[in-house]
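Removed: one protein chain of the complex. Kept in place: all other protein chains.
Letters A, B and C mark the chains as written, and numbering starts fresh at 1 in each.
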Amino acid sequence: MKLQFSEADEHFRHEIASWLADNLRGEFEPLRFRGGPGDEHMFPEERKHWERRMAAGGWTCIGWPEEFGGRAASIEQQVIFHEEYARAGGPGRMGHIGEGLAGPTIIAFGTDEQKARLLPGIRAGTELWCQGYSEPAAGSDLAAVKTRARLDAATGRWLISGQKVWTSLAHESDWCFVIARTDPDSVGHAGLGFFLVRLRQPGITVRPIEQMTGTSEFNEVFFDEAVCEPGDMLGKPGEGWKIGMALLGFERGVSTLGQQMLFQNELDEIVRIARENGAGKDPDIRQRIADAWIGLRVMRYSAMRMLSGGADGSLAREAMSYKLYWAIWHRNLGKLAMDVLGPEAEIAESAPYGLSRLQSLFLFTRADTIYGGTNQIQRNIIAERALGMPKEPRR
Amino acid sequence: MKLQFSEADEHFRHEIASWLADNLRGEFEPLRFRGGPGDEHMFPEERKHWERRMAAGGWTCIGWPEEFGGRAASIEQQVIFHEEYARAGGPGRMGHIGEGLAGPTIIAFGTDEQKARLLPGIRAGTELWCQGYSEPAAGSDLAAVKTRARLDAATGRWLISGQKVWTSLAHESDWCFVIARTDPDSVGHAGLGFFLVRLRQPGITVRPIEQMTGTSEFNEVFFDEAVCEPGDMLGKPGEGWKIGMALLGFERGVSTLGQQMLFQNELDEIVRIARENGAGKDPDIRQRIADAWIGLRVMRYSAMRMLSGGADGSLAREAMSYKLYWAIWHRNLGKLAMDVLGPEAEIAESAPYGLSRLQSLFLFTRADTIYGGTNQIQRNIIAERALGMPKEPRR
Amino acid sequence: MEFRFTDEQQMIRESAEAFLREQSDPAAVRRAMATEQGFEAALWDELAGGMGWSAMHIPEEFGGLGLGAVELVALMEEMGKRLLCAPFFSSVCLGTTAILCAATNAQKAAILPDIAAGSVRATLGWMGEGRDWSPAGTSLACTRHGDGWRLQGESHYVVDGHTADLLVLAARLPGEGIRVFAVPAGTAGLSREWLPTMDQTRKLSKLSLDGVQLGSDALLGLDQDAAEALQKTLDIATIALAAEQSGVAQQVLEMAVAYTKERHQFGRAIASFQAIKHKAADMMLKAEASRSAAYYAACVADEALRGGAAGAELAQAASLAKASCSETAFFNAGSAIQMYGGVGFTWEYDVHLYFKRARASEAFLGAPAWHRERIAQELGL
Partner (left out) sequence: MEFRFTDEQQMIRESAEAFLREQSDPAAVRRAMATEQGFEAALWDELAGGMGWSAMHIPEEFGGLGLGAVELVALMEEMGKRLLCAPFFSSVCLGTTAILCAATNAQKAAILPDIAAGSVRATLGWMGEGRDWSPAGTSLACTRHGDGWRLQGESHYVVDGHTADLLVLAARLPGEGIRVFAVPAGTAGLSREWLPTMDQTRKLSKLSLDGVQLGSDALLGLDQDAAEALQKTLDIATIALAAEQSGVAQQVLEMAVAYTKERHQFGRAIASFQAIKHKAADMMLKAEASRSAAYYAACVADEALRGGAAGAELAQAASLAKASCSETAFFNAGSAIQMYGGVGFTWEYDVHLYFKRARASEAFLGAPAWHRERIAQELGL
């Protein structure tokens, strides 16, 4: 066990840092430190350009195998990439769902044809993805999916009908992956399929959800006999649950490190304000800042431990608590930001309801403990899967 | 709504304060501030004498109706009594189960004969009571009572067999009230009886339980065809649950005020130490002491609100949260005491394992959130009975 | 000692409950909060003039109803439940209380009848940009100027300051403590700026005073240090705000419990899961405790207003109530969002309005840690 990076890794660090210094400037200067959680609706077009600039520099999908355009970067290199990207204030990635979720899932479960056809667009930053998991009646109960997929025998197309919700960036994306029920008589985990669906088609309507911030990062996506072309299903009918679970595993992989760096930027800003406005002299604030600092360090090393586990999207026993940990940590950070700001925390940037970054952070962090599985669901998962405690009796 | 006591009440305050000043001295001096929770095993004989002195002065069972030897003291007067008793350092009452639980239950559910026969001994401080509620396999699940009572048709006696646990002062008491199953085929709340049983008889064995403090306030009580004489059953077979629930209601009545005054003494001691040893300059300790002070005030006024509710042992909706509140508060106080003591908290008073009062407090408070219904059970009760949330489905 | 509402108090409370349920429903709240003014004039006229709420704790000799802090607290609790958008807290709890605590009888006779009638709305400004909510945080400066006074500086976080008719302003007289002034809205040199806030249901403003000239009669009370009167005002207003938060805490509990009884997941109403039930139980635990804290503090405030002995506990009682109710309102509102799940996070559902109010009120007049430190000082630590 050791903390130092190898010389080769430090060379890699220099490479990405230099590239960012050379490229995150000029037209991209206004994107620095923007587009993160709670700010995802900002500068979408500019961030799409940035995605393509990243791709041109060979900095998208660096963890992918080389045969799919990646660098097969080691865990250490991916850590370094995310550190340097965040340090430079790299904007929230428009392509992160494709790079971090859709791509790895296609690599793991797709046919050669699907890989050849779908991966290049992700790698090039030209095709953006969003996810269709949650449904209105099945928030944390993923197995309660009601969206249906019907095979049109004449055309070989799957026709998808139903509704997904909490889909971020749906209005900016080209593709959506959708879990839908292929067997109308099935319940729970069985009878689901995993579909790759083009968003820009008549059968799909995207409706933004206005959040408590007054902004709309999330959407409802309505499917009315939306077409999934032949060859765009991943795996076989009935494998949807298995593929979906693996995807959730990828979600908690390396991308968490990028998230941590955003957290570090947020914490740094809060510490800076506390130093400047006198809040840092308040003993209660001092304790809470120290606690936040501890929590972030712990997250970093927990992620490192976690990443030394399986690379197939399966989660080590220890990794199951990660989502719960960061969600609570981040929610506390949002509150801390307000308390450090003091009376000024209440004042918005502009009328009618233009919130400051830290205000958005504060409000958005209330969603962290809900989406991707509520804290309650996470605790169930930990208790049942990691600790082997019995499931609750069903009625 | 007002805070002041009436002139008559203030006169009453003077009366009890004077009596205590005149009587809690001499032979009783060593009892001051002793015998509270975690210290209940101390000075049992001396405290029995004190109980009789109290009775002689007319200061036992003051809330009982005058016809049973009480003073029919108003809620306000009972508040005052407990305040002054605690202020004077009155010792933990040996007779509190009789006065606060058995007596009111007999008054509410007993026959005239039972009242005439049983109440005077409680009032006089000569007959001490303990309670037989919990069982080893039915900790928080009171309805899972397995102790059986069989009617001996020849003698009219009930013969009781089974085991109770967590019975405090059993080795010092004359009587025990016992909930036992009269109908061997019954389950849950049905088929229970409420029995008044003499402890000193061959069918009963009391075995102390050694606690984490190294002391033994609690006992296991084994019943092997123990005799409940004809006429010593309270109510009818099948009414045990109803009576037991009412008794639990009495438990959360006026006696809570006496408990609060003990809490006040504990808090005062902790504040005194914090002033003396420098802990009071520590911002974290300051916050926690203030929080404890707030909590105790809140308890006082919550109890006052609660006591303005039903006098029949039934609990107002608002009162249901009281046990949970004080248990958590007291547990936090125990930890606070240790942290105020600092490094010295670890040092015991004497070898081999003689703990200081605050150490005992700290360890004992871990039981507060367990006995009398765990915190988890309390939350169930609040959610289901006060908030009307659905019961969990049974398997 | 009687620790329940009198019949009259109970009646006031019930009529407030009925009135607000009708008049301050979510639609009304959303209408009012979207405006810069922050309230609908017709509603104010009805509750102030019609219901007499603005006259509540003004003595009868000054045109009021002669009631006290317990009644104020009962109203504020109900207002919290319905997130009432109206200048009640600013005009009645802050402005009126300041006049009651600081002014001479002659001044009270001159000013209070209009406030009681609801035709004049007052507010209180004292603090600067700092973090100190006590009189020590007073930011405006005053100097003697001829027969009268001159005020200079800024007053921050003034509730409804941009719409109030009468601004009660505390100012620092160098070397001589605090003075409190009654400044009409139209006074020359006074400019008022509405500041949009995260909680839209209560409006804040910033006042700038550039060489404002006031006559000698603008000084409330005598020409002596008014720090104590200001502190008393703030403590009483703190208790009122705490009571409002106790109403918020209770309301979000009821909303969340109702929602979880309806919402089904995993084949059951989610209210049947222990995780949800125990959260609700903790919310109720805190809500009940906070209510006790608010009622106790109300009794103390009542005594303080009437000059009774228990008024000596005012600072402790205010800090106790604020720490308890603030923490509870925030905890309960946050927990309610969690219990609602995804929809709790939308603009469409009302729970975020309560959450934002809970946060704003938690900070206003001092956060829990600030009040606990105040108690620690009172305890001689």
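Here is the rule we use: a contact is a pair of C-beta atoms (placed from the backbone, for glycine too) under 8 Å apart; a residue touches a chain by one contact, two chains touch by 3 or more.
These numbers come from a predicted model, not from an experiment.
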Could you run through the displayed chains and say which ones the absent chain touches? A, B, C
Of the listed residues A:Leu20, A:Cys61 or A:Val79, which contacts the missing chain in the full complex? A:Val79
Per the whole complex, from A:Ala21, A:Val187 or A:Ala290 the residue touching the absent chain is A:Ala290
When the complex is taken as a whole, what residues of chain C touch the one chain not shown? 273-275, 278
Over the whole complex, note the residues of chain B touching the chain we left out. 134, 137-141, 144, 165-166, 209-212, 214, 277-279, 282, 284, 338-339, 342-348, 350-355, 359, 362-363, 366-367, 369-371, 374-376, 379, 392, 394-395
Chain A residues touching the chain left out here are 1-5, 9, 76, 79, 271, 274-275, 280-281, 283, 286-287, 289-291, 293-295, 297-298, 300-302, 304-305, 308, 318, 321, 324-325, 376, 378-380, 382-384, 386-393
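We take it that only the chains that are shown with their structure count from here on.
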Going by average Cα coordinates, which chain is farthest removed from chain A? B
Please report how many Å separate the Cα centroid of chain A from that of chain B, as a whole number. 54
Can you tell me which residues of chain B touch two or more of the remaining chains? 283, 287, 392-393
For chain C, residues contacting two or more additional chains: 268, 273, 276, 369
